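Of the protein chains in this complex, all but one are displayed in their positions.
Labels A and B are assigned to the chains in the order they are written; within every chain, residues are numbered from 1.
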Amino acid sequence: MKRVALFVVLLAGAVVSIGPYVMTLNSAAKTPRDVLTTDAWQPAMPPTFANFATVWSEYDMSGFLLHTLIYAGAVTAGQVVFATMAAYAFARMAFPGRDLLFWSYLATMMVPQLVTMVPLFLIMRELGLIDTYAGLILPSIFVMPFGMPYGIFLVRQYFRTIPRDLEAAARVDGAGTWAVLVRIMIPLSRPILATLATITFIQAWNNLIWPLVITNSRRTQVLTVGIAALQGQFASQYHIVLAAAALALLPLVVVFLLFQRHIVRSIALTGLK
Amino acid sequence: MKPMRTTTVLIAAVVVALAAGCGGSDDSGGSSSGGTVTLRYAMWDEVQKPPIERSLAEFAKRHPSIKVSIELNAWENYWSKLQTQLAGGKAPDVFWNHVSYFPRFSEQNVLTDLTPDINADKLDTSIYDPKLANVWKVEGKTYGLPKDWDTIGLFYSTKALQDTGMTPADLADLSWNPVDGGTFVKALQRLTVDAHGNHPTEAGFDAKKVKRYGIALQAPTGQQHWWNFALQNGCRLQDRAFGRWTIDQPACVQAIQFVQDLFQKYQVAVPASVTNPPNGPSLDQVVGRGQAATAMEGSWMLRAFNTALPKGGFGVADLPAGPVGKGSVYNGLSEAIYAGTKHKKEAWELVKWLASPESQRIITEAGTVWPGISGLNDTFVRAWKAKGVDVTGFQKAAAGTTMSFPLTKSSSVYVEKSLDIFNQVWLGKLTPRQAATRINTESNNAIQ
Partner (left out) sequence: MDPHLRGLAPGGQGRRGRRIRTVVEAYGLIAPSLIGLVLFLVAPIFGVFALSLFDWDLIGTPEFAGLANYRELAGDDEARRAVVTTIYFVLLNIPAQTVLALLLAVALNRRLRGGKVLRVLYVLPWMAMPVALGIIWTWLFDPRYGAINRLLGLVGVGGPEWLSSSTWALPVLASVNIWQYTGYTMLILLAGLQAVPRQLQDAAEIDGATPIQRFFKITLPLLRPSMFFVLVTNTIGSFQMFDTVFVMTQGGPAGSTNTLNFHIYRQAFRLFRAGYASSLAVVLFVLILLVSVAQVLYFRRRTVYDFS
């Protein structure tokens, strides 16, 4: 009996967790009138895709999505590659200043993005990178919530679980550091790299502050900036903004469900170590 | 393992995308390739975009080597974005300019003086209303040519009037006063009705279940509501051009009080919790949904109302008269050329075109905004007559007593502070005096 009650409570929690997603998708498929007059949980009858079509073509969601893919993709690639390199050095190599550097890396995780925004904007201005993809992407590779230090930490912990014998054998065969990293460590670390890639992708996809400050033309407008502007312009015209929000969320829900096993495990891992 | 393959593909795709993306970013900003120049042109009004695109198509015929790319940012983001662009040294070549930010821009030297070009091309500037043209002149320099003008009117839903047994004539010649609200408030009380058909003046009126309110009010700065009442009450927002703010003067506070009364005392306005920015719907939506019978709005909203309401569904009445008479806020925009543009010659061609009778005729015929060229006002009237709406009231207002946006360098402070503070006044959480004093002090402190 107690078990049943517990289960019911847990189930209710799950409903609260996914309810907003479901209601958003449901209401975005309603006519402008029905969004206002019917309850959010009342099914869209019949569902319409007109709102999605409107935001997709008229309000340039297709463009936002493309720009966000470029942005999040590039940031992910950069972070995974650079984090893996640094992680190997921190996990396996002896060099002066290693521990101090590693701790300094970790300490930078607590610096809020907004603290550095103005100077960073000025640095980008000096580099002539305002409103360019390079200006959008480069700093994001290193500074985001769950940025580079987190990635290095995650991969380093994983590298340390890999037996050294494998490396030693390769070294005896004459493999250099780079060869060991690429041929032995990386193939053995696929799950953690996939996880890091996913988490970084999610962070970049969701990032608002930096794109808001550094980009300003249509060519570089990403989803977060784009739909925030839509919300400002079409406040309370829920059929439009909900369709836009749903389109911004859906790709990630899919990514998440595909990789959920790894993500769930890696989140658990971060807390343990 | 599957995730790894996916990751590899992902990273590969990304590297390609990055290469493409970075390559593509090279031509951001005004650029020239193969003799063709692309100008960036920034604006904030979605509604005006289609007719402007039509005008730009004509421009392209005349100047095949100049391409124009429109950058649209809604008013809420426009100024923050534009100023960030100016700070970043990457502003659009041509952008819409507004009186409230103009003094700061001219001081920051981010605008191009058009006088040499006007003289070189022997442009006839007498076609513009001097009232509009003179705004953009500072110390012998001209920073813009009039794009349009606007005044404020009382938009009404014809259905709401019919349901109440009123005619448009009942909204003409209304007047208000700070004591009992006058005939204006009486008309709005008639138009306000609860679920049981009671009006606010009747016993049993249920303020919690109002079916339709008499009026909807929303104005981030005050332009569409209290500034008009202020003018009609003899209040001046500043002591002189580039002077100090004076909105804490009794005549001004009284006007703010009157708007608060419409919300709180008379209960004829759609509650501020609904209409307050940033989450409040635009007023064409509020009237379109039947929540309000009328709305005070600017003439630039005509097309929005035309879309939100069925054909013949709305009309425009004059603003009421106040203790010192009639009056409306009068304002106009211009197109500015960024001082840092790499294509000054082409930008001037665009600005010259947009200020030309040919272009303004195309835009005026669409009925989006009143034209900067006085001779085209009749075209605007005819365009709306064809849609069954009499818009001559805006013209009358412009010819009468008007008030312009204050000329000051502290607009961004006023705008940034007043939104949240006035929201509280309309909610009844702050007295008009407290609000006026606070904003007046902070805005004046920002003037150096």
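The definition used in the following text is that a residue touches a chain if its C-beta (ideal position, glycine included) is under 8 Å from a C-beta of that chain, and two chains touch if they have at least 3 such contacts.
Note that the coordinates shown come from a computational prediction; the quantities given were computed from them, not determined experimentally.
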item	value
Chain not shown: contacting residue from A:50, A:66, A:117 or A:134	A:117
Omitted-chain contact residue, chosen from A:44, A:65 or A:101	A:101
Contact set of chain B toward the excluded chain (per top definition)	79-80, 83-84, 86-87, 108, 110, 272-274, 276-279, 412-413, 416, 419-421, 423-424, 427, 429-430
Sites on chain A contacted by the missing partner chain, in the whole complex	3, 6-7, 9-11, 13-14, 16-18, 20-21, 23-24, 27, 35-36, 39-41, 81-83, 85-86, 88-90, 92-96, 98-99, 101, 103, 105-106, 108-123, 138-139, 141-143, 145, 148-149, 152, 164, 168, 177, 181, 202, 205-206, 208-209, 212-213, 223-224, 227-228, 231, 236, 238, 241-242, 244-246, 248-249, 252-253, 256-257, 260, 263-264, 267-273
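As a convention for this text, only the chains that are shown with their structure count from here on.
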item	value
Chain centre separation in whole Å, for chain B relative to chain A (CA means)	38
Residues of chain B touching chain A in the complex	1, 3-4, 6-7, 10-11, 13-15, 17-18, 20-22, 24-25, 28-29, 40, 46, 69, 71-74, 76-77, 81, 84-85, 87-90, 277-282, 285, 289
Interface residues, chain A side, partner chain B - complex	36, 69-71, 73-74, 76-77, 80-81, 121, 124-125, 130-134, 137, 187, 190-191, 193-194, 197, 201, 213, 216-220, 229, 232-233, 235-237, 258-259, 262
